[in-house]
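As you look at this complex, bear in mind that one protein chain is not there, while each of the others sits in place.
Up next, chain A:
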Amino acid sequence: MTKSYLSLELIDKTFERGGTRTEVLKQVSLAVEKGEFISIIGHSGCGKSTLLNIVGGLTQATSGVVLLDGKVVDEPGPDRAVVFQNHSLLPWLTVYENVRLAVDKVFSATRNKRERHDWTMRNLELVQMAHAADRRPSEVSGGMKQRVGIARALAMEPKVLLLDEPFGALDALTRAHLQDQVMQIHATLGNTVLMITHDVDEAVLLSDRIVMMTNGPSARIGEILDVPLPRPRRRIELASDRTYLKCREAVLKFLYERHRFVEAAE
């Protein structure tokens, strides 16, 4: 039916625990074009992480399908690389080895050792982490770990890059720096990106479209906002840009007026 690059069609997700059924997602449909940068925003507990995990294949939808490039997604795979919120680097491997593990696994048949080494280094350079290649994750800062996580995901040459609140655990300055880097990488490589966030500015700054989720249980897509800002975007110029402020206001209104987070709903 749809010819989109990535399409989610009528996704339902119900968790069952001890006889009680909780409906987390209801009838979620979304079409993403190739090269698009999509943010999913919503209050905590609205099931946005569940949605990302379904696209990643880490969680199975109760009903509905995810189609990527014409194929049904039902298990995890390197074509949908995930950057996890807490970086998830393997602490016993160096920065280089963490990325290399992914490269070796994905390109074991198609590239020789030399090429795989070069590709690993290329991706570390892309996130400016080549200088720390031989350090262990415990020896680098939180922002650096997340950059390595991004390098590992990029190195898989995924069809879709899934970012699960990638900057959530970072301080504001590091976060801004990483956002700029992600924008630059997106501009260079033209990846299709699906990012979960609860930071309104981050969503407006990075995305082509912002998917706003209603509160759970039974969360659905409440509204999809186009962000018609030209790229490259610069955060300082945008700070006073009309369109930027309007988009920001629209998201804020959605989140805090129409779908206020009710603690009791938890």
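By definition in this document, a residue touches a chain if its C-beta (ideal position, glycine included) is under 8 Å from a C-beta of that chain, and two chains touch if they have at least 3 such contacts; residues count from 1.
In this section, contacts and distances are computed from a predicted model.
Chemist: Which of "NAD(P) transhydrogenase subunit beta", "Chemotaxis protein CheA", "1,2-phenylacetyl-CoA epoxidase subunit A" or "Nitrate ABC transporter permease" is the UniProt protein name of the chain not shown?
Modeler: "Nitrate ABC transporter permease"
Chemist: Just one of A:Gly45, A:Gly64 or A:Pro78 touches the chain that is missing; which is it?
Modeler: A:Pro78
Chemist: Touching the hidden chain in the complete assembly: which of A:Lys13, A:Lys26 or A:Lys145 does that?
Modeler: Spelled out, the listed residue whose C-beta touches the missing chain is A:Lys145.
Chemist: Who touches the missing chain here, A:Ser88, A:Thr174 or A:Ser218?
Modeler: The single option touching the absent chain is A:Ser88.
Chemist: In the full complex, which residues of chain A touch the absent chain?
Modeler: On the side of chain A, residues 56-58, 75-78, 80-82, 84, 86-92, 101-102, 105-106, 136-138, 145, 156 touch the unshown chain.
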